[in-house]
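As C-alpha cells, the structure follows; a few thoughts come after it.
Note that this complex is displayed minus one protein chain, with the remaining chains in position.
We just call them A, B and C in the order they show up, numbering each chain from 1.
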Amino acid sequence: MSGQGTRVREGLIFERSSPGRVGYQLPRLEVPLVDPAVTLGGSLRGEIDGLPEVSEVDVVRHFTRLSKWNYSVDEGLYPLGSCTMKYNPRINEELARLPGFAHLHPLQPADQVQGALALMWELEQALLAITGMARVTLQPAAGAQGELTGMLMIRRALEKRGERRRVVLIPDSAHGTNPASAVFAGFEVLEIASTPEGTLDVEAVRRAVAKGGVAALMATVPNTLGVFEPAIGEVAQILHDDGAFLYLDGANLNAFVGIASPGKMGADALHINLHKTFSTPHGGGGPGAGPVAVSAALEPYLPIPTVEREGDGFVLSYDRPESIGKVRGFYGNFAMLVRALAYIRSLGGDGLRAMAEGAVLAANYVRKGLEGDYHLPYQRPTLHEVVFDDSRQKPFGVTNVDIAKRLLDYGFHAPTMSFPLIVHGAMMIEPTESESLGELDAFIHAMREIAREARETPEVVRQAPESTPVQRLDEVRAARSPVLRWRR
Amino acid sequence: MSGQGTRVREGLIFERSSPGRVGYQLPRLEVPLVDPAVTLGGSLRGEIDGLPEVSEVDVVRHFTRLSKWNYSVDEGLYPLGSCTMKYNPRINEELARLPGFAHLHPLQPADQVQGALALMWELEQALLAITGMARVTLQPAAGAQGELTGMLMIRRALEKRGERRRVVLIPDSAHGTNPASAVFAGFEVLEIASTPEGTLDVEAVRRAVAKGGVAALMATVPNTLGVFEPAIGEVAQILHDDGAFLYLDGANLNAFVGIASPGKMGADALHINLHKTFSTPHGGGGPGAGPVAVSAALEPYLPIPTVEREGDGFVLSYDRPESIGKVRGFYGNFAMLVRALAYIRSLGGDGLRAMAEGAVLAANYVRKGLEGDYHLPYQRPTLHEVVFDDSRQKPFGVTNVDIAKRLLDYGFHAPTMSFPLIVHGAMMIEPTESESLGELDAFIHAMREIAREARETPEVVRQAPESTPVQRLDEVRAARSPVLRWRR
Amino acid sequence: MHRYLAGEADRRAMLEAIGVASVEELFADIPAAVRVGELPLGPARSEDEVRREFWAYALRNTTPECAASFLGAGVYRHTVPAVADALLQRGEFFTAYTPYQPEVSQGTLQAIFEFQTFVCQLTEQDVANASLYDGATAVVEAVLLAGRVGGSRRRVVVAESLHPDYRRVLETYCSAQGMEVTPLPWDRAGMADVEALPRLVGEDVCAVVVQSPNVFGIVEPLAAVAEAARGCGALAVQAVAEATSLGLLVPGGRFGFDVVCGDLQAFGVPPAFGGPHVGFFAARERHLRQMPGRLVGETVDRAGRRAFVLTLATREQHIRRAKATSNICTNHGLVALYVAIVLSLLGKRGVRELAVASHSVAEFVKAGIGRSGKLALVFPGSPTYNEFLLRHDDPEGLLQRLRGQGILGGVPTTRLAPHLPPGVLIAATEQNTTDECLRLIAALEAVA
Partner (left out) sequence: MHRYLAGEADRRAMLEAIGVASVEELFADIPAAVRVGELPLGPARSEDEVRREFWAYALRNTTPECAASFLGAGVYRHTVPAVADALLQRGEFFTAYTPYQPEVSQGTLQAIFEFQTFVCQLTEQDVANASLYDGATAVVEAVLLAGRVGGSRRRVVVAESLHPDYRRVLETYCSAQGMEVTPLPWDRAGMADVEALPRLVGEDVCAVVVQSPNVFGIVEPLAAVAEAARGCGALAVQAVAEATSLGLLVPGGRFGFDVVCGDLQAFGVPPAFGGPHVGFFAARERHLRQMPGRLVGETVDRAGRRAFVLTLATREQHIRRAKATSNICTNHGLVALYVAIVLSLLGKRGVRELAVASHSVAEFVKAGIGRSGKLALVFPGSPTYNEFLLRHDDPEGLLQRLRGQGILGGVPTTRLAPHLPPGVLIAATEQNTTDECLRLIAALEAVA
C-alpha cells in the first residue's frame, strides 16, 4: 500500500542484519562433517565479512517493499519504444516452472530429455514459419548476442570464400548493439546517414558497396522510427550482387508477424528477441533470448549443437564442421524458449497476425492522438512505434526528459528517450497490442496534459516527478565518485 | 509503485468493460454444440446483464492495482490482537499447490487418496501431541465452526446422559464467536463478569454452576487480555464435578505450544485456528481451518468421517453411531491442513516451543516499550498479547480509533480495536514471534510518537490517516443507505 | 535459531529491556500442573526435508489427470486460468486479514464488492455477502435465516435431491436449533415432487429448500417451488452446487426465491480433496438485516472519493454476540477473490460459453450412453446440465472395472447416501476431451 510506511526508505538488506538471525535451514547432514581446514588447507577462507544475518520474513518484507517502488507492465502501459513491453501471460510462467522443464539438467542422457528437444524443435519450426528463413539457432541469450552470432556466421562464410571484407554498414538510426556487435565480431563499422525521410539511403549503400570490402549491412525493419524500410528488397539485392550479406535486426518483428517475412526481404540472418515479440518477461533487465534465423547460405555456420530429428526422436547434433562454435554454455535460455512457444501456441497463426495488427493500430492511434501537441520529425506511416521530439516544448524550457519525468507522475512509464540518435530530443513510444482503448486514452490524455503544462506551468514539468518514491537523482554524483557496493 | 498513477482510483472491473474484449479461451469443442433452448427449454436464461468484458491484461492490472491498496504481513508488523498475524511461509504455499493435493477430488476411491489421508492422520497426531487431548476432528472450516462443533458434541454428550442442561457460561472478555456459537448449538448464554484482575471469576463460576443447568463453560487461555487463567484447573474441576464441560477457545494457543497443554488444563474440547498458531495465511478474511481436539469423553460424538488406520493404509470412517454428523461438506479445508502440517514439520518440537516463547517475548517487549506512554488497564503478566487503553490520550480528545488511524500513517496496521469489551478504548497488540527487534522498535517508536502527537498536536492524530490510499470513510452513510453492489 | 524466528541478539536485547534473565520467567503464571515436557514432534526440518515428506504424500495420491475423470457430485473440474492463482499469491492479498482498517484495505474491500456484484448478477438477487465456508453451510445459513424471519415456524421442507452432504450438515445444525426437516421426495422425473409439496408445507414451515441442478444433475421446477413456498408464507431457498450452471439456467432469483446460495467451486477453484471452496449467499433486499457473514458497502472518504467499507456489522458476532445472525468470523474471502478474478476473465461471453460447452459435452456422453440400449439412466428424459445418473445395481463394481481402463467413471451413489437410487453419477465438463467421452461410453457398454 502506498502509505508512508512503505514509502519511507527500506534500508539495504545488509542494514537489516542482526547477529544470530537466519533465513534458511539445510537438510540434516548424516555424513560426517568434514573439517575443511584438513581437506582444503590453505585454500580455506574465513567467515565472509558483511554478509547479512536476516530471517525469512525479513527477506520477504525487504524485497516486497522494494518491489513496490517499481513500475511494471502489470500496473499499466509501458510505452518504452523498441522494447515491446507487452503483457507477459501467466500461463507461460506456470509452464516454464513444470518440474519436467525447470529441474532438467543439461547433461542428462538424450533419451531423458526428449521432451525438451521436441519443444526446441517445435519452436524452431514456428520461428521458421514466421521468418521464412532456412534454419534457426536458439542458443543466443539475447538480441545483442544474436547479432554477434549472426555477424560471426557472416564472417565465417566470408572466410570460407577466402574473402577478407572488413566493413559493416550500419544506418545512423540503428540501435547501439548493432555497431558494438559488429565490432566484437571483428568488423569495422561504416555509418550510413539516413535519408531526410528517416529511411535507409539506398544510394549511399550503393556507393559504399561499390567502394569494396563490405561484408554486410545491418538494418532494422521496421526501423527505429517505426517506419518500414521500403527499399529493403533493393538493398538486399545490392548487397547480394556484391557478395555481401544482409543482417536484419529483428527487435521490431512485432510489427509484421504474419504480414511480411524477413526471408522475402532477402535477409541472411536476423535475431528475434523472444522477450519482445514473443512475450517472455523483461525481468527488470533480462533474461531474454535471441534466437537467430539464417538463410541457407549461412546454415553451415550455425552454432553447435543444433536439434536434429533422429528416428522417432531428437538429438543434439555437434556434427557441423563449419560451425562458428558455441556462443554460450549449453543450448540457450531454455526456460525462455518454453514461454515463447507457449505464446505462439496461445495465439496461433491468425492470432499472431492480429497481434501485429493490434500493435500497429495502437501506435497509430497514439500518433493521431498526440500529433496535435507534439512534433513528429518524420512523417512516413507509422508501424508499431512512433517517435516524437520535444521541439514544440523546448521554447518553454521543457525537454523530452522533463516530459518523461512528468509522465511518471501521471502513473505511466516514460517512452524511450534520446533514441534513435537521428532525432534530437526523441520520445519513442511503443504501446503494443496489449493496450486497450481505455489505457491508450489515459496515456494520450496524460501526454496532452503535459503539453499544456509545458505551455502554462513549465516549472511543474521541469520539477517532476513529485509523486514517485524518490525525486530526480543526482546522476553526476553517481558517476563522478562511484559507490557501487555497500560497505559497513 | 506509489506514484500518483496507481494511487489514483482504479475503477471497478465492470467499469473497465468494453464490448468484444475477452479474458479467456475455452478448449475447442469437438462434440456437437447443443442448442440449450432445446435441451433446457424454459429454464434457459439469456445473457447475464452487467458481466464485464475485459482482456487478460485488464484483469491482471486491475487486481494488481487493487492489491497495492492493502497492507499485509508481507510488508510489515501487523499487530492485530487475537489474530496472530505471523509470517506465512512460502514453502507451505508451494506444497499446498502440488497437483497431488490440489487436483485431488474428494470422492476418488480410497486407494487413490492414501497420501491425503496419511497427511490428515499425521496432522491429527501432531495436534494431539500439542494439545494432550484424545482425538481431533479436522473438519471445521474455522475457529467459530470449531466452537460450534465442540458445543454440539457437548450437547450430544449431555443428551446421551439424558440431561437437558441449557446454560453455557462465558466470561465477559470472550470473543463474540463464543456466545454466538453457543446459541447456534442450542444453548443459552450466561455471561460471567471478569475479576478486577481481568481473569475468570472462580467464585462466580462456582455460584453459577451451583444454580444448576450448566452445560459448559467456554474459556479462552490465555484470555483475551493475553493473560493466563491461573484458575483454569480449578474451574475445570468445578465443572467436571458438576458433570459440565470445559470448552477452551484455542485462538491463543500460540502463547503456550510446547509449554502447557489444554489436556492438562482439563479441557473437554478446544478448537485450534490453524490460520493463527499454525501460520496458514489469513487471506484477507479467510479461509482458515478450525480443527477441534476433544477429551475421551467427547470422542464418540466427533463429526464423521474420521481418518482411521486400516491395515497398511487409512480409511475415512463413517462408523461413529453417536456422531453429531457433519458440519460441512467433505472433510475439512484440506489445503489448509497441508500448510499447517508443513509448518509443524518446519519448526519441529523445539521450534514450536521457541515460537511460543518468541511470541511472548515480543509482546512483553512491546508492553515494556509502551507502558510509559499508554495506560495498561490490567497488570497481570502478559503472554502473547497486551491490551492498552486510550485513557491517557482521551483528555487530549484522542481516542483509540485515532491512534489506530495514525499508526497507518506510520506504515503499520492497527491493533485490534475495542476488544475485549471489558476494556474501554482497548488497543490489543499481538506482535507474534515473527517480528525481530528492528520491526518491534519501529512499531514502539511509532506508538510513542503518536502518544507525543496526542499531547502536542492532537488534531494531527484526529485527522489521520493522511498518507493512505483513502482517508477516513463515511461509515454511517455506508450503513444508512447500503450500496452493496455495482449497478450500471 | 530458526528461519521463522528472531535471532539470538534480538532475543537477548528484548530480555534485557524487559528485565528478565530468561524467557521462562515470562511464563511464571503458568502452573506446573499444566506444563508439558518436550514435544515429540522431531527436530526442525529444512525445506528440502519437508518437501521430501510432502512429495511422498502427494505421490501416494492419484490425481484425476492421470485418468479420464467424470467425477462431480459437488466438486467439478473446469478451466483454471493461470492468472487467478498468480494474482491471489500477491502477499498483499493472501497475507492480509479481514479489512477492519478500510484505509489500508481498499484492495480487499473493492474486490469483495465486485464479488458481491458478480454473485448478484449470477443469481438475480439484490444482495450477496462476502462469502461463507462452503455450499453446505450456505444452505444452513439460509435455513437459519428463514428460521429467524419465520418466528415460530420451526419446520423446513428439504428436497431429497439436495446434495447428501448439504443435507447432513443441515440436519446437524437444525437439530441443535430444534428445527425439523421434512423431506420432499423426488418424482419419477427425478425432480422435486411439486405435486406432493402442498401436502408437506404449512404454517409451521419457514423454508422450502431445493437444489438446482439437483444431486442427479436435473434442473428443478423452480417456479412451482417458489409458488408453493410463497403460498404458505415460507421462504424459498435454492442451493447451487454446480455454479457454472448459472451461465445457462434461470436462477431462483427470477422466480422470487428469497435466497440463492451454494458453492462457487466450479469456477476453477482447485478441488483440493474437498476444500477450501467458497460458499455464497444471495438474497432479497428485505432480508438484508438478517444476512449472515460480512458485507462490503460503497461510501466516500473525507475527500469525497469513492471507497469501500465493511458495513452493517451490527448483524455480526463481534458486535451482536449471542444475538448475531451467524457465528461466522473467518470466512473464505481469498477464494471469493479467486472466483472474482475467474469471473472477470470469463466475463459476459465466457460465463455462458463455459456453461454451453460443459452442457454440450455432458449431453454428448448422455446421448452416447443412451444409444447403446444396454445402459439406462435412472431418470431418462429429464433435463440435466452437466451431470446425470446412470442406473446400475453395483456401481462400485462397475467403476472398479472402468478404472482398469484408466477411467474414473463417476461417483457411485452408494458412496453418497443410502437413500439415493443405486447408480453412477456421471459429470462431464469442457475439460473432458471427445476421446475421453468416447472411451467412457465404449467402456461402459463393454462392462455393463
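Note that in this section a contact is a pair of C-beta atoms (placed from the backbone, for glycine too) under 8 Å apart; a residue touches a chain by one contact, two chains touch by 3 or more.
Keep in mind that this is a model prediction, so the values were computed, not measured.
Within the whole complex, touches from the chain that is not shown fall on A, B, C. Of the candidate positions A:I192, A:V227, A:I429 or A:M447, contact with the hidden chain is made by A:V227. Touch with the chain omitted from the figure is made, among A:R161, A:R207, A:R309 or A:R345, by A:R345. Contact between chain C and the unshown chain involves residues 3, 46-48, 79-82, 86, 89-90, 345, 430-431.
Summarising the interface, chain B meets the missing chain with residues 1, 3, 18-28, 53, 55-57, 60, 64, 89-91, 93-94.
Here, only the chains that are shown with their structure count from here on.
Sorting all chain pairs by how many C-beta pairs they have in contact places B-C at the top. Spacing of chain A relative to chain B, judged by their CA centroids, is 47 angstrom. Taking the mean of the C-alpha atoms as each chain's centre, chain A and chain C sit 45 Å apart. Annotation for chain B: residues touching 2 or more other chains are 21, 56, 58, 60, 64, 68-71, 73-75, 87, 89, 346, 408, 434-437, 465, 468-469. Contact of a single residue of chain C with at least two other chains is seen at positions 2, 4-7, 9-11, 43-45, 47, 49, 81, 83, 91-92, 104, 107.
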